[in-house]
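Mind having a look at this structure? Questions to follow.
Coming up: chain A.
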Amino acid sequence: MSRILSSSIARKVAMALSALFLIIFLLIHLTVNITSLFSKDVFNELSHFMGTNFLVQFLMQPILIFGVVFHFVMGFVLELRNKRARTVKYVKYNGAANASWMSRNMAVSGGVILAFLVLHFIDFWFPEMNYKYIEVLPEDPTRYFEELQHKFTNPLRVGAYVIAFVLLALHLLHGFQSAFQSIGLNKYTNCVKSLGKIYAVAIPAGFIIIALFHYFNH
Partner candidate 1 sequence: MTTLNSRIPEGPIKDKWTLYKDKINLVNPANKRNIDIIVIGTGLAGGSAAATLAELGYSVKAFAYQDSPRRAHSIAAQGGINASKNYMGDGDSNYRLFYDTVKGGDYRSREANVYRLAEVSGNIIDQCVAQGVPFARDYGGLLDNRSFGGVLVSRTFYAKGQTGQQLLLGAYSAMNRQIARGKIEMFNRHEMLDVVKIDGKARGIIARNLVTGEIERHSAHAVVIATGGYGNVYFLSTNAMGSNATAAWKIHKKGAFFANPCFTQIHPTCIPRSGDYQSKLTLMSESLRNDGRIWVPAKLEDAKAIQQKKLKPIQIAEENRDYFLERRYPAFGNLVPRDVASRAAKERCDAGFGVNATGEAVYLDFAAAIKRYGTEQAKIKGIHDASIEKITELGAAVIEEKYGNLFQMYEKIIDENPYKTPMMIYPATHYTMGGVWVDYNLMTTVPGLYCIGEANFSDHGANRLGASALMQGLADGYFVLPYTIGDYLADDIRTGKIKTDSPEFDEAEESVKKQLKFFIENKGTHTVDYYHKRLGQVMWDKVGMARNEKGLKEAIVEIQEIREDFWKNVKVPGSLNEFNQELEKAGRVADFLELGELFAKDALEREESCGGHFREEHVTEDGEAKRDDVNFAHVSVWEYTGKPSEAILHKEQLEFKDIELKTRSYK
Partner candidate 2 sequence: MNLTLKIWRQKGPQDKGRMVEYKVTDISEHMSFLEMMDVLNESLVAKDEEPIAFDHDCREGICGMCSLQINGEAHGPDRGITTCQLHMRMFKDGDTIYIEPFRANAFPVIKDLVVDRMAFERIQQAGGYISVNTSGNTQDANSIPISKHNADLSMDAASCIGCGACVASCKNSSAMLFVAAKVSQFALLPQGKVEAKDRVKNMVFQMDLEGFGNCTNTGACEIECPKGISIENIARLNREYLAATI
């Protein structure tokens, strides 16, 4: 069994499954956030639900954190192992001739996304955890919208968000269809590829619009 779990294909499938999980999470996250564009109340209501629901907080959240950490750790472990498979490098290597930039630089885009996530945690998650579980302040179901708007006043932060989401788009452009390939679902290749492209552009674009919207409308 350990022989199977440590196999390159099992690792690749694990990467794909965590990726698919994160892809679903991103969709939910965007769905919640996008409401902030047109309704303060709906956004507050959804955020309050997410922030206080027991299942979300104590089941979904740990799974999500595990998924994120797993995807990153595994991704970087594999990248290092892959580098080790060719210790003498080519003097001339024309990677662009046969593979897209995105597919060759998943570690780069992943690294940027990781840096962004650190910022994102500092911005939202740590204050949130502090608010709820350390200082145990009384819950105010209307606080979420202001907190959100407040964060998007700094142009540098907005800039960082935009860059990170562009990299996320690049990451997804390869990652989405790659995840399906890894779990062996190639029968709908064309469909998956088109869907992947739409998803990879639409989701990051949504987040970018939200950031810009609040920057210009606070």
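How these were chosen: all candidates are chains of the complex that A comes from, given by their letters.
By definition in this document, a residue touches a chain if its C-beta (ideal position, glycine included) is under 8 Å from a C-beta of that chain, and two chains touch if they have at least 3 such contacts; residues count from 1.
What you are looking at is a predicted structure, and each value in this text was computed from that prediction instead of being measured.
Colleague: So chain A is shown by itself and the numbered options are 1 or 2; which of them touches it within this complex?
Modeller: 2
Colleague: Sort out for me which residues of chain A touch candidate 2 in the complex.
Modeller: The contact residues of chain A facing candidate 2 are 3-4, 6-13, 78, 81-82, 84-95, 97-100, 103-104, 106, 174, 177-178, 181-186, 189.
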